[in-house]
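Removed: one protein chain of the complex. Kept in place: all other protein chains.
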Amino acid sequence: MRPIIPDYLAEVLGDVESDTSGEPAGYIPELAAADPERLGAAFAMIGGEVYGAGDFDIEFTIQSISKPFAYALALSDRGFDSVLAKVGVEPSGEAFNEISLESDTGRPLNPMINAGAITVHSLTGAEDLKPAERVERVLHGLSAFAGRRLRMDEAVCASEMENAHRNLAIAHMLRSHDILTEDPRPIVDGYTRQCSVLVTTRDLAMMAATLANRGINPLSGEQVVPEAVVRQVLSVMFSCGMYDAAGDWATQVGIPAKSGVAGGLIGALPGQIGIATFSPRLDRHGNSVRGVSLFERFSSDMGLHVMGVPAAARAVVRSDHVVGSGPSALRVLQLQGGIGFAGAERIVQEAEGISPSNVRVALDLTRVHSIDDVARRMLLEVARRLTLDGHEVYLVDPESIIPDPDPGDGGRVTVVDNVGHADLHTATAGGGQIG
Amino acid sequence: MRPIIPDYLAEVLGDVESDTSGEPAGYIPELAAADPERLGAAFAMIGGEVYGAGDFDIEFTIQSISKPFAYALALSDRGFDSVLAKVGVEPSGEAFNEISLESDTGRPLNPMINAGAITVHSLTGAEDLKPAERVERVLHGLSAFAGRRLRMDEAVCASEMENAHRNLAIAHMLRSHDILTEDPRPIVDGYTRQCSVLVTTRDLAMMAATLANRGINPLSGEQVVPEAVVRQVLSVMFSCGMYDAAGDWATQVGIPAKSGVAGGLIGALPGQIGIATFSPRLDRHGNSVRGVSLFERFSSDMGLHVMGVPAAARAVVRSDHVVGSGPSALRVLQLQGGIGFAGAERIVQEAEGISPSNVRVALDLTRVHSIDDVARRMLLEVARRLTLDGHEVYLVDPESIIPDPDPGDGGRVTVVDNVGHADLHTATAGGGQIG
Amino acid sequence: MRPIIPDYLAEVLGDVESDTSGEPAGYIPELAAADPERLGAAFAMIGGEVYGAGDFDIEFTIQSISKPFAYALALSDRGFDSVLAKVGVEPSGEAFNEISLESDTGRPLNPMINAGAITVHSLTGAEDLKPAERVERVLHGLSAFAGRRLRMDEAVCASEMENAHRNLAIAHMLRSHDILTEDPRPIVDGYTRQCSVLVTTRDLAMMAATLANRGINPLSGEQVVPEAVVRQVLSVMFSCGMYDAAGDWATQVGIPAKSGVAGGLIGALPGQIGIATFSPRLDRHGNSVRGVSLFERFSSDMGLHVMGVPAAARAVVRSDHVVGSGPSALRVLQLQGGIGFAGAERIVQEAEGISPSNVRVALDLTRVHSIDDVARRMLLEVARRLTLDGHEVYLVDPESIIPDPDPGDGGRVTVVDNVGHADLHTATAGGGQIG
Partner (left out) sequence: MRPIIPDYLAEVLGDVESDTSGEPAGYIPELAAADPERLGAAFAMIGGEVYGAGDFDIEFTIQSISKPFAYALALSDRGFDSVLAKVGVEPSGEAFNEISLESDTGRPLNPMINAGAITVHSLTGAEDLKPAERVERVLHGLSAFAGRRLRMDEAVCASEMENAHRNLAIAHMLRSHDILTEDPRPIVDGYTRQCSVLVTTRDLAMMAATLANRGINPLSGEQVVPEAVVRQVLSVMFSCGMYDAAGDWATQVGIPAKSGVAGGLIGALPGQIGIATFSPRLDRHGNSVRGVSLFERFSSDMGLHVMGVPAAARAVVRSDHVVGSGPSALRVLQLQGGIGFAGAERIVQEAEGISPSNVRVALDLTRVHSIDDVARRMLLEVARRLTLDGHEVYLVDPESIIPDPDPGDGGRVTVVDNVGHADLHTATAGGGQIG
């Protein structure tokens, strides 16, 4: 069976490819020299599967996308009280490089603006760390989110330090308010190193999936940060992650997100999925032009809005076994619960493992109590493709969870009441309801 | 069986009752004269059940809590484009009565500040409505959200109009930017009437539940506004509903919410629940002091944070039937899917309908694939109370969804592998695992 | 003799005539319809003479130029404390129509922005005036500054009221802060009437000259407002009169000034001159383009900068010599010009050099044409101390520049008509006037 989700991703990338508006970040030569045509996208499921299309294995610097993860590390390392005493959680409604300190305390308004992120960097690791140890702590933490050891782009880092006037200004201002309590320059240096970590779109999707998965990396199974930290981080991303376009994003896309000046963009939907895109041309807010378009499309196509009513996201595939043997052997995928996009993805993944020799395949919906639009369409597409691959497909659907199923365009499906009935209809033409 | 949720509500109200900090709104005599000791809370489930405690049937004026509902009506009546052209969706980080217009267009930053809400009022109903007709349209719409015909408090309304200087200032400013296109005074008058609608805490919970339930009033079944409108409204409530405390609320409570100056406070968790509280003393942000405490408690106790990973919320009780007859008859509640707070609530409700004559009761978890902490505790509490009421309780749990169940304090439960086994153990002492 | 100053004015008008940049105010039809080619300028000397060139006898509406004069009237009618309690004196650095209220008190930052000017209008006349009486008080006051009975342009006034949304917004905001204590609409109506008073460039120059002349209209001789009020008004004009271009104006032109949206512009240089220009095309700050050019030219050509050192401040002690010899020798300090504190200091310094052997000392005021309070007191103190040191002191004061001189407390002075008379009175007891 051909893979459904990469096909979908490739199609959507194709749709946005022609948009060449915006400009790559130009403030340092290394970023300005980025190939503006690069385009990639990846989905990382909380079950660990990653789907990608385009340049999703090309490395680029993480930049501001490091902010929510460093925030998670600081909350985890120092505790909520210590971090909240130094960095607020209020949206600033301002651009990323605004200083936006509280007038009385000098506390940065939130950890997504540079003032907050520089402070957060200083709060990672234990209190007595030396600057280089702190950088190593952050690199280690980001790597844990990604599930592989990451490294820095020294050239970008050096170039950024040469142009770090504004961040130095911010850091000295924070120092004057005792928000920073050390020499500002090594902190800005460390923060710049944090921003220079190289990631692929795949890495970013996996990092987002770790947030979506209660802080547990879906591949390594490591609990990188506690679940309460994840809720905090996702909330702040939702309100503050897209700078002065935060409200538009929250309403239209509805996925906690964060963008980086190198062209990356991530989103994490709790309990479901981590998404990442990469395209270097930026809009006036500093967000990737095509990245924003992709997320709008994903949110709309897959009903991923955090304010949408969710379907259950776990253990959708209850079992996958073969009944009988020989030509009449039946491969049965027993499904359960409520199925949304994320659940459907699990089914797709399972279906892709079906060998050509399993001619007869049953999708058993007996224990499924609900299914949303996108999941229904995905299941029918699974059926269609299995048909095209030469399989006979049965839908075991005693409660008509999917009424009048029509896979369309060459697909064929036989609806039966229970798995036993599938045996009786080996040679029956598809599409008919059998009671 | 004694009711679980009202007991819980009463207990939590008791915990906050001693907090007499804050002051009722004092800008008009009618509000200042409110009894500051009033305290009520209500839950409205998307299935339609309402639980309340304290003064939850006392009427008070809706005030700013009308804002998200009027916004929903305007989006529904005029379409997204018309409304977004006049009112933004960006957090202002400012107090409710700040003007906060975009410097170039004069567009209010969001519909939750007064400038936005006054503009929204002018956008409700068809374009050619007369002011009085527009007020009737809003009143009708709010009533549809509440599921009963609401009315206005004319005394509060008249008193507010006498002190409406600031709103008149805002409206004239909006008129100068052509955001308002009519005489400002009747619009402010209409907006003041909108704010003077009388509601109970029960009404507010039901209005919130309508938002939580994709725009469908759980009782009347009326689709008051489309689902896309609800997502928009909830997103804006999440970012802007609590004024300059929006970030704290979003992170700590994590429920899209709105407060009113008369002491009301609502929250809506998509797919799960509408919550409302009432206590007139306000903090410096203009939010009800005890209301904020109650929501913090609810969010924490019940895992209601919108950035928490949800469990499925529908059709948790698959069937409720009696097997056999006579003394050995067994009342079976067959459950399914993933169970969170909202699902557990449905089970509690079902269990409350069990008559004393159904001595033997089974909670069948065979089709349940997940259950969260609060739901587990609630189910065990159901078992305990049924025991105390003289029932014998069986947990049919072949996959140990609830390992080592202990209802505690007088409760007793017998775990069995399937409903048939319950028959075999009529006289067995509780607590033992039977394979 | 051909007139010099009108020739100069005509020449300078000719130089700026070709500049057709800027646009007349367009917010009401009556102003937009103004002939943009109109160009006039006038000088009014504190002696009463008026010189004009171009369209300096064409009437137009005074608009914001009424602000400093109404401020003077309010200070005069209600006293400094009452007015300062309601309107500040700090520059706002903002455009004329910004609200700019102090965040805590709601007090407008200064009387030159609309918020301040509307408040000032409400503070003119006695406290119990009706709105129409207040307008009459302002009209009467403006007429006194101009030296002729002025009248309103009813068409402009009516047109402005139709577009007064922003001023109504401001007034309602002021009402909400209790800065205004009456119904805002009649106050805005009255303020609009104040702005609709018709003046010619000649009138404006005379009004400015009244400010330059310590509050006394040079023609009528009427003390329109007290001198202390004038100092206050000129200081505020210097800092706040040209809106957000105030600093450029203060440094480059250096004349306390005020512009109006109909194209008028006035400047007042204390003790010297009132200047007015008229040209309807405005720059982005709302100031007349050619008016600004004319003032730059006037300031530069005529050395009118308020921070320039005035020509008249030097060489107060014309000579210090001894007439005669022996016991009747007379030490004569011949003084000249106008004497203020700095001049008096020079005299004190000179007097300290008088040796005890110069028993007889004359302060010769024959060439002194004016002396202010502090200088008069210092001169008498010099006389007193010289008396105490054993000197006989003569005041040569043929024109009674210091009438009834009384050094007090042991001092004694003999007034004579000329130095020669001092010889005649060697033995005379002091204090008597000798003619």
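Think of it as A, B and C in the order they're written, each chain with its own count starting at 1.
Note that in this section a residue touches a chain if its C-beta (ideal position, glycine included) is under 8 Å from a C-beta of that chain, and two chains touch if they have at least 3 such contacts.
Predicted, not measured: the structure shown is a model, and the values here were computed from it.
K.L.:
Can you pull out the displayed chains that the omitted chain is in contact with?
P.N.:
When the entire complex is considered, the left-out chain reaches A, C.
K.L.:
Of A:Ala85, A:Leu129, A:Ala169 or A:Val323, which sits in contact with the chain we cannot see?
P.N.:
Residue touching the absent chain, from the options given: A:Ala169.
K.L.:
Can you say which of C:Gly221, C:Gly303, C:Gly324 or C:Gly420 touches the chain missing from this structure?
P.N.:
Spelled out, the listed residue whose C-beta touches the missing chain is C:Gly303.
K.L.:
Out of C:Arg214, C:Arg297 or C:His421, which touches the unshown chain?
P.N.:
C:Arg214
K.L.:
Tell me, which residues in chain A touch the chain that this view leaves out?
P.N.:
Residues 99, 165-166, 168-173, 175-176, 184 of chain A touch the chain that is not shown.
K.L.:
For chain C, which residues touch the unseen chain?
P.N.:
Output for chain C: 1-5, 43, 45-47, 49, 88-93, 109-110, 212-214, 227, 230-232, 234-236, 238-240, 244, 246-248, 250-251, 254, 256, 269-273, 301-315, 318, 336-343, 345-346, 348-349, 351-352, 354, 367, 369-375, 378, 381-382, 385-386, 388-389.
By our rule, only the chains that are shown with their structure count from here on.
K.L.:
Moving only to chains each one touches, count the minimum steps from chain A until you reach chain C.
P.N.:
The fewest steps needed to get from chain A to chain C is 2.
K.L.:
Pick the chain whose C-alpha centre of mass, unweighted, sits closest to the average of all protein C-alpha coordinates shown.
P.N.:
B
K.L.:
Roughly how big is the turn, in degrees to the nearest 5, that lines up chain A with chain B by CA atoms?
P.N.:
In short, 180 degrees.
K.L.:
Which chain lies the greatest distance away from chain B when centres are computed from Cα atoms alone?
P.N.:
So the farthest one, by centre of C-alpha atoms, is C.
K.L.:
Chain B to chain C: how many Å between their CA centres?
P.N.:
Distance between chain centres, rounded to whole Å: 66 Å.
K.L.:
Where in chain A do residues touch at least two different other chains?
P.N.:
As it turns out, chain A has no residue touching two or more other chains.
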